[in-house]
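Note that this complex is displayed minus one protein chain, with the remaining chains in position.
Each chain gets a letter, A and B, in the order it is written, and its residues are counted from 1.
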Amino acid sequence: MLRIEGLSRYFGGLQALADVDYSVEGEGVYGLIGPNGSGKTTLFNIVTGLYRPSAGRVTFEGEDISRRGPHRIVAMGIARTFQTPRIYARMTVRENLRAAQHTLARDVRLAGAGERIDALLEATGLADRRDELAKNLPLPEQRRLELARALAREPKLLLLDEPAGGMTPTETHEMARLIEEVAAPGRACIVIEHKMDMIAQLCADVCVLNFGAKIAEGAPDDVLNDPVVLEAYIGRNAGAA
Amino acid sequence: MIEFIQNTVDGIMIGSRYSLLAIGFTLIFGIMRRLNLSYGPSIMLGVFIGTFLFVQYQAGWLAVAAATLLGAVLAGIYVERLCFWAIRQGAALASMVSSFAIWMQLEELTTLVFPDRTYPFPPLTSAQPFEVAGINIQSTYLIMFGCAVAIMGALSFMLYRTRFGLALRAVAENPLAARFMGVGTGRVTFLAFVLASAIGGIAGYLIAANEQQVTPLFGLWATFKGMIAMMLGGMGSVPGAILGGFVLGVVESQATWYLGTSFRDIAAYGLLFAVLVLRPGGLLGQRRAERERLALRRV
Partner (left out) sequence: MDEYTIQVLSNIGMFSFLALSAYLLLMTGEISFGQQAFFAIGAYASGIVTAMWGWGLGLGILCGALVAAAAAFLLAWPTLRLRGLYFAIGTLAFAEMVRLLFEIFSYQIEIDGELVGPNGSDGFRGVRYVFENDISNFQYMLLIYGLLAAVLAGFFLIGRSRLGAIFRMLGEDELLAEMQGVNRTFYKVLATVLAGFIAGIGGALYIHLNTYVEPKIFNVMLGVHSLAYGLIGGLGTSLGPLLGVAIDIGLLESIRIFTGYRMIVFGGLVAVLLIVRPRGLLDEEVIYWLKYRMRRPLARTARRQADAAPSEAGDAQD
């Protein structure tokens, strides 16, 4: 579905991504982890068309999207959330979900779009907040709103950037459940996270970046115990303590 | 060819006025990320207070200069408190429109107290223009040029060698982070505004003394020349403000010579438009990411 080949990206003198190869095929939840600054969000930004690659290629469903603008990439069936929730602050919850659907093709839009919104509101527990202004929601609810609006277009590929950032363990657990039960079925999800238990629980495959380069990929148990990965996160004395 | 060079020299000399105006403008913008549309009018208030002293009490140039400075600073404080400090962080547009409202206030106040079309202002110097290698140079403009360079030097020193300068740069870069580092952002912003107004006051004095007269049109003129020069050189950059002022001056004098006075301002705005479209960061360009951060102000 998604294939990234030799992706590199420079910002001035800083290399944010270094020759990364990564691909995602089929349904399921995939993890993308790495210390801060390792290029995870940059990767998302390139896939969704916010940045152009300095080198390399991104292909989605066989088409090269490396140089495409965000609105066209989104139309192909990719959706994302952001590290700090980006929602339309001065619109209501319901209007936020509705907004995501405005640019769908006419027949898709008119066929059951309203029901989809209601179903999503139910599933994410926001049904009784539907007429509330988005900016009045507390953080966990804003993150759920972000998830709901990302799902409103029924994307094939969903990119979640730290969906549990800033949440308590209970809230994190709830978000993991939402991802597993509501988001994952029927699509591929790539999740950036720092919460390893969440990654271990959700993901079948985990990719690790460090300083822009891929240093490991595989099943969570293997990756999370890999000394190379541990060193990247904790430092040289990983094994010694 | 000689005309071209003369025009260029004239342009740089005239441009030093714009540079002086632009420095204050860019300081405010660099800190607050908002346009202060009252900048010219608040300087104008100071200049008119200076003229008042001159006309009523035949005050000497030092007293007039001090009064101009003080007037500009007081007006600047008024604007800062009402339009910028009092309005909450995110409402940048409200601040700008508020500064516009105060612009109208200051203009009317000035025309009420000083109803005539023009008032005399003490001259800068009675020295005659002199020639160097066939190029005419006016000593008043030389003084302004010197002042602009001196102010830039002083500012550079302040910005890069003092604690206050460090605090200023911190707030300009990232106000929130600065606050977390213990920088009193409110106080720093206020002082920056005072500084900018003081520089504006100096600029106003020098310009009025050069013209030897003041008119109520000064406010609007000063704001726009300052803004154009600032944009040409790059928002928030002090060396950019100086360069922008010179470039503006040169473009104006060349345009006036080759196309006529009616095209002078068209050329200035055309240049501004061209710079915006082709190189929004200004001639001394800003890093793209920073530029985007600057520009993505929410209404």
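Criterion: a residue touches a chain if its C-beta (ideal position, glycine included) is under 8 Å from a C-beta of that chain, and two chains touch if they have at least 3 such contacts.
Only a predicted model underlies this, so the values are computations on that prediction, with no experimental measurement involved.
A.B. asks: One chain is left out of this view; which of B:Ile77, B:Ala94, B:Leu166 or B:Leu283 touches it in the full complex?
C.D. replies: B:Ala94
A.B. asks: Tell me which of A:Ala75, A:Met196 or A:Ala213 is the one touching the absent chain.
C.D. replies: Result: among the candidates, A:Ala75 touches the missing chain.
A.B. asks: What chain B residues would touch the chain not displayed?
C.D. replies: 33, 35, 37, 82-83, 86-88, 91, 93-98, 100-105, 107-109, 112, 220, 224, 227-228, 231, 235, 262, 265-266, 269-270, 272-273, 276-277, 280, 292, 294-299
A.B. asks: So that we can see where the missing chain sits, which residues of chain A does it touch?
C.D. replies: 48, 50, 69-71, 74-75, 79-80, 86-92, 95, 98-100, 102-104, 131, 133, 149, 153
Heads up, the rule we're going with is that only the chains that are shown with their structure count from here on.
A.B. asks: Let me have the rounded angstrom distance from the C-alpha centre of chain A over to the C-alpha centre of chain B, please.
C.D. replies: Once rounded, the distance between the two centres reads 47 Å.
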